[in-house]
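The complex appears here minus one protein chain, its other protein chains still in place.
To keep things simple, chains are lettered A and B as they appear, and every chain counts its residues starting from 1.
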Amino acid sequence: MSFSERGEDPIKELLVVKNLKKYFPARGKLLKAVDNVSLSIDSGETLGLVGESGSGKSTLGRSILRLIEPDDGEVIFEGADLRKLKEEELRQKRKFMQIIFQDPLASLNPMMTVGQNIEDPLVIHNIGTREKRRETVVELLDIVGLGKNIIDIFPYELSGGQQQRVGIARALALNPKFIVADEPVSALDVSIQAQIVLLLNELKKRFEISYLFISHDLAVVKYLSDRVAVMYLGSIVELSSKEELYKNPLHPYTKALLASIPKMPKNGNPQKRFSALKGEIPSPVDLPPACRFQSRCEYATGACKEQEPVFREVAMGHFVACHLA
Amino acid sequence: MKIVSEQEQKRASYWLSVWRRFKSNKMAFVGLIFIIIITVAAIFTPWIAPHSYDETNYAHTFEKPSWQFIWGTDDLGRDMFSRNLYAMRNALLIGFGSQAIVVVVGVIIGAIAGFRGGTVDSVLMRIVDIMYAFPTFLFNVILVTALGRGIPIILLAIGITGWAGMARLVRGMVMSLKNADFVEAARALGAKEFHIIRKYILPNMFGPIIVSIAFGIPNAIWMESGLALVGMGVRPPMPSWGNMISAGMGYIMAFPHMVIFPAILFALTLLAFTYVGDGLRDAMNPKGEA
Partner (left out) sequence: MEELLVVNNLKTYFHRYEGIVKAVDGVSYKLNYGETLTIVGESGSGKSVSVLSLLGLIRKNGRITEGEAIFEGRDLFKLNKEELRQIRGKDISIVFQDPMTSLNPIMKIGIQIMEPLIWHRLMSSKKAREKAVELLKIVGISDPHIRAWDYPFEFSGGMRQRVMIAIALACNPKLIIADEPTTALDVTVRAQILNLMQDMKEEFNLSIILITHDITLAMNFSDSIMVMYAGKVAEYAPIAEFIKSPLHPYSQGLINSTLDIEAKEGSIKPIVGAPPNPLNLPPGCRFHPRCGYAEDICRRVEPEYREIGNNHYVACHLAKGGRIR
């Protein structure tokens, strides 16, 4: 149901994350998976979150939902700090914030049928009667583009794309306002990726759902997002509107990411070589007090090696953490 | 080989495909048929045994197989066939009974340890380690000596000394399932712990547990025969393969039928369970190829 159908006003800043931290102990040292991250998402808005391995993007998504317990910071959802809620209150709140996973088969209970998987959220929260729930399941399958003939079969018999649709149907069962989509298309065939992305887009418009769309693929993120944040080694290095980020990237890492993606050679000039960033992602354990990116940055100066840049707004709605921006 | 039709593809559940794979394993399937036959025989033994197991007959001692006594008689003139039937029944009682205890105790302890983690897990696992370190056979001898040689005692003893492996298995499975995506999904949906254990974790553990039972049953039967060898098995005149073979050993040169029949049945039963266990394990390997 959309906001208008629910009889509510759309909320500016549905989700506000302030100074979120999640650290993991690693052999005596500290792995700062999420290091002081702040962001906000309005209702009906999609924030794309881009990063490579070690960026902490998945950990951030799960920490927001308290599937992983953050160590510090605030997660304010619809005005209430999730971290301060007691177990039962949190359980109730969970109806409104859901998650879609990267591996669609692994996210479904193999011992339950498709119908049972989709129905479970309703069972968990004691919603409706058996017949009513069955109707809802059929409705949800229809919304995600599947027929009711799959209700009684088991997840492993479906294709990857169908499995992901089932996962989406299950996430929609409780009418969530916010969904964390953790690399929802990375494990799917190329021709199916586009289907799922279009589906998510349609659902976004129809039900006014906010997404935190996590991906390593800037091209996928571009289609769905209103704003995009780029993460590197646990912090956000750039955040701006979609148009701005792709047209005018400020952080050297963002620029490198964009440049290293092969482009469709429409004018008949294929690239034989690709723009490559030097070096590799360093270990996120025990980072030195400097810009995290300086070891790979072609513009790095003295200041970059000594001091961590502040994440600040340099243009309207455009934030960067870079000494040279 | 045929190309499978659309209908046949559709309705296959996980267990159905496991069954199909199991069926195509000839030895496992034969083993299963054998087990079904002997279990039915064991249930109806009191009605199908031609004689009772303790009916002595001094006029017919040490007889070779004949029409009256199909597998011959033993030193006290008792019918070997009937005794073997009762021995088989006892073996299955001990096998299934002890494993029932192993499952109950092992699953409870393993699940609690796996789910709670932390100190609870450490304490429980230390207990498991202690159980593991104990020489099981000795422990069984002690228990049976102390509590008596009845069949219930024996299967209880074997069960109590044998749950450690199951607990470890269950704990491992619970721990890895805890981190599975679909369990995380259930938490994200707001499921309570009990719901998660009941619908998400337990059903996904059945496979390896059943395989463990399939191997545990022959182990238990074997254990009883070991006890019988040291005179601590099922109390005569109630027969068990163990005590029949032990008793018959002395006469093996002159009257081999006293040892051969129980030994063959014993071996076949153990083999059958082992093949079934192997077959189950292979069949449950997801997406295993031909």
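Note that a residue touches a chain if its C-beta (ideal position, glycine included) is under 8 Å from a C-beta of that chain, and two chains touch if they have at least 3 such contacts.
Remember, predicted model here, so these are calculated numbers, not experimental data.
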Touch criterion as defined above, residue of A:N19, A:Q92 or A:S159 at the omitted chain: A:S159
Omitted-chain contact residue, chosen from A:L15, A:L82, A:L218 or A:L250: A:L218
Those residues of chain B which, in the complete complex, touch the missing chain: 1-6, 9, 17, 20-21, 24, 289-290
Contact footprint on chain A, counting only the chain that is left out: 52-53, 159-162, 189-195, 197-198, 216-220, 222-223, 246, 256-258, 260-266, 268, 270-278, 280-281
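Simple rule for what comes next: only the chains that are shown with their structure count from here on.
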Chain centre separation in whole Å, for chain B relative to chain A (CA means): 49
Of all residues in chain B, those that touch chain A in their complex: 9-14, 180-182, 184-192, 195, 199-200, 203-204, 286
Parts of chain A lying in touch with chain B, wherever the complex brings them together: 62, 65, 67, 91-92, 94-95, 98-99, 101, 103, 106-112, 120-121, 124-125, 152-154, 156-157, 167, 170, 174
